[in-house]
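Only a single protein chain was left out; the remaining protein chains are all shown in position.
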Amino acid sequence: MTTAMHGSKVEATDDTGAPPQDTANVAQAGRPAASARRRRPRRELPQFGSQVLLMLLTLAFLAPVAWAVVSAFKPAVEIIRDPLGFDPTRFTTDNFVAMFSDVPLASGFVNTAIVLVLKGAITMFFAPLAGYAFAKYDFPGKNMLFGTVLLTLMLPTIVLIIPLLLEMKEFGWVNTYQALILPGSVDAFAIFWMRQVISAVPDELLDAARVDGCGEFGIFWRIVVPVIRPGLAGLAVLTVMNIYNDFVWPVVVTTSDTMQTLQVVLSTLAQNISGNTIGADYATITGELLAASSVALVPLLIIFILLQKHFINGILAGSVKG
Amino acid sequence: MHQHQLRAGPRAVRRVAALGAAALVTIGFTACGPSISGADDAGDSSTLQAPTEESPEGTITIWDRSGDLYEVFESVIAEFNEKYPDITVDHQAVDIDAKLQNTLITGTDVPDGVFLDDAKVAGFAESLWDLSDVLEPYAGDIAQQKLDVNSLDGGIYGVPWDLDPGLLFYNATALEAAGVDAESIETYDDLLNAARQYKQAVPDAGPIHLEQSAFLGQLQLEMYASQLGTSLADADGELRLDSLEYEQILTFLDTVQQEGLGTRAEYLGPTDIETLEAAKQVFYPWAIWFDFAPQQLLPETSGDWRAMPLPAWEDGGARSGAMGGSSFVIPKDAENPELAWLFYEFLVFDEAGYSAVYGPNDVYPNGLNTSIPSYTPAADPDEPLFGPVEALGGQDLWKTAVEAGAEIPGGAPIPTWWAGAVDYLGNNIQRMLDGDLTPQEVIEQSSADIQSNLVDRQ
Partner (left out) sequence: MTASTALDTRMPPPRAPRRRRLTRTALRRRLAPYVFILPFIAIFALFSVYPMIFTLRLSFTDWRGTGAATWVGLDNYAYLLTNPGFWSSLGNSAVMWLLIVPAQVVIGLLAAVLLNNAKLRMRGFYRTAFIVPFVTPLVAIAQIWIVVFDQNYGPVNDLLGVLGLPGIGWLTTSEWAKPTLALLFLWKTTGFAIIILLSGLQSIDSTLYEAAELDGASRRRQLWSITVPLVRRTLMFLVVLQTLAVFQMFAEPYVVTKGGPYSSTTTAGLYLYNHITRADLGTGAANSFLLVILVMALSLLFVRLLRAKD
């Protein structure tokens, strides 16, 4: 199995990253022109089938979200009364206006951005590094340590909230950025996954680099990291999502408006709906919540699109060098 | 290589159990950090005293839910500062359900005052100031039901705020068209008869609302029980579900279901709204806060609705019971508990305060009409704080609600495990409405489960 990987690693990463139009010729350049020509007719039909299937899936995935966004532009009461209807003549931005005046959405964005950048950077650097140590080295205590990682992965995080909060109190960290950033910044999932991904990198590749005089960190940085780029891209996406979505911990560890992340703001809005008491302005809150959710989607989509481009470019750059 | 990795996987997993304990020792963290035994510094000092200074000063942090009430309370702060210019109110909209428990357990950045459901006050009592001394001057003028729900072992742990009397909402227009005289309803037997009559005129109707959410169904059951001066547990926490009162209530609900006189739906869910608008549901025995539906969610039948006191369980019995409600609590770890008390004293017992809350304001130009004050001097039938309600055909809801509220009997405390009982009692009520249990079975099974899972594990 490992022998099959020889000599093809670089081309493999090349294939993964090639975006559909602009760089397609670059991706093709490495292959014999004949084979490309021969393949073309065979792939036309599957392309059509794939598109139909993916479109259907996309529809299923996006419809509820589209509902949320469209509803945000309806009068609040209509969302409850006539959830599926939309009367263009009653289009309104009232929910957005009310939401922006009621909740500190802007500071929520700023805080989320700060946490995202710092916590994301810690995860993206230290998790692959530790995953590399777990995957490619033997050292005493390794199995015990990794067992502990698995154990914490399996422990429902909800029970850890109170102990962690008591700890933050001891440190005097309640309502600080370090409390939002450090816990969970190198989490068990990231380590587990990175170990999994790096295990698949052939040992021969590393040994060869070692012979060439590459230092241990150099091997990680110059051999492992480029090879596992698809895995890193996935980790980046999931890390961003997790940090962006996390609300249980930020809700309990922040105590002032100025420290609230976006999800804290949203959960404060949402409690009247998810809670059992239904107050008089149930409809208004629903309207504001949908408006806030719609706004919250935008930066995330931008991050995601940027991230995607970045990794595609990165992979291509690596392959050209090879 | 794959082989090797695969073997490493299960080996690591297999060792986890044994190694968890080893890690505990190795890392050596057991001795330091917070102890699981929290300091118990309660004692005599847990009864709050009012401040004595002439013009007290300081900052208080007040937590409220986001939304309309936040806006309403926000507008009271300016008035409060006219009386106490040196107290700064840091008013925050907070996800109280998610935060309060953790904050109280860890004692970090504890707020000075919190808005809390009555049903939750007893559960937090250990971390709250006993307010019986400061409330003393007002206690005689507070609705007994509200004092009961805030009491535990002789202490009072919340400043009673709103009273939420149960009312019978009915679609007057539809009932009249069907020739049913709703206004003559005085007992639940009358209600059943009126429903039968309506059902004859409108065969596809299920005139009486039957709640399908286990939680709200249990809350409504407690409204009926409150009418009879009882609740799930007495002041000593003894379960008292197995009683003639509960049997009577459950039998009523069972009858509604068996005779096809009810519409089973979740409160203001899609089915509920559609059947209310189509006049298939015309009787809604619920707390006063249902009035928000005709005002906002029922444009077709808005104006057709009226509210009257609940029917009585027996001739001459109480015509209302409480359903829901909130109070204000002051945590023991608060920095300025005395100042928080001054804020709530102003808000609840000072005329300027309660008028600002219930009277016309920016948020509610006609006044806040989804509950009434529990402080009786504020609840005068002839001095309405909020105006007539258009969606109820211009009815003077204030008068109806205040008079009904005055009839709510006391003696119905809420046990700390109330919400946990939904898994047993709330569910069993639904099973009864499915036709799977009899009222007696609901009582027996729920009593046994609540006793062993909740009462015995306190």
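For this structure, a couple of remarks:
Each chain carries a letter (A and B) given by its place in the written order, and its residues are counted from 1.
Definition applied: a contact is a pair of C-beta atoms (placed from the backbone, for glycine too) under 8 Å apart; a residue touches a chain by one contact, two chains touch by 3 or more.
All of these numbers come straight from a predicted model, not from anything done at the bench.
Taking every chain of the complex into account, the chain not shown here touches A, B. Check B:I105, B:A201, B:A235 or B:A406 against the missing chain and you find that the one touching it is B:I105. The chain not shown here is touched by just one of A:A76, A:L129, A:V174 or A:M259, and that residue is A:L129.
Considering the full assembly, A:S185 is the residue among A:N95, A:N111, A:N143 or A:S185 that touches the omitted chain. Residues of chain B in touch with the missing chain: 2-3, 5-7, 9-10, 13-14, 16-17, 20, 23-24, 27, 29-30, 33-34, 36-38, 40, 42, 97, 101, 104-105, 123, 126-127, 212-215, 265, 269-271, 274-275, 417, 419-420, 422-423, 427, 430-431, 453, 457.
The definition used in the following text is that only the chains that are shown with their structure count from here on.
If you check the complex, the residues on chain A that touch chain B are 1-2, 77, 80-81, 83, 102-103, 135, 143-148, 150-151, 161-163, 165-170, 174-175, 199, 202-203, 248, 251-252, 255-257, 264, 267-272, 275-285. Considering their complex, residues 1-2, 5, 8, 11-13, 15-16, 19-20, 22-23, 26, 33-34, 65-69, 92-99, 102-103, 105-109, 117, 215-216, 219, 267-268, 270, 273, 289, 292, 296-297, 299, 324, 326, 368, 370 of chain B touch chain A.
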